[in-house]
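Of the protein chains in this complex, all but one are displayed in their positions.
Let's turn to chain A:
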């Protein structure tokens, strides 16, 4: 892998990490909104939507952290 490719990967990972944090936090807020619902189906909808957001955000965060761990040390050398 050349320098440009590695820089590109780090950039993508940093972007994904930022997006992941935002989406994950948003998922927590939506899941918390279950408290304010009235019916079971509304509760389940909020829970599923929140969990989907947390999964997407968490997934992006995990992948980005993994990529950064893999490529950042090389950058330091």
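In this section, a residue touches a chain if its C-beta (ideal position, glycine included) is under 8 Å from a C-beta of that chain, and two chains touch if they have at least 3 such contacts; residues count from 1.
One rule holds in what follows: contacts and distances are computed from a predicted model.
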Task: Listed names "NADH-quinone oxidoreductase subunit D", "Nickel-binding periplasmic protein", "ABC transporter permease" or "Solute:Na+ symporter, SSS family", matching UniProt entry of the absent chain - done: "Solute:Na+ symporter, SSS family"
TODO: Could you please point out the chain A residues that touch the chain left off the display?
DONE: 8, 11-12, 14-15, 18-19, 22-23, 25-26, 29-30, 32-34, 36-39, 41-43, 45-46, 48-50, 52-53, 56
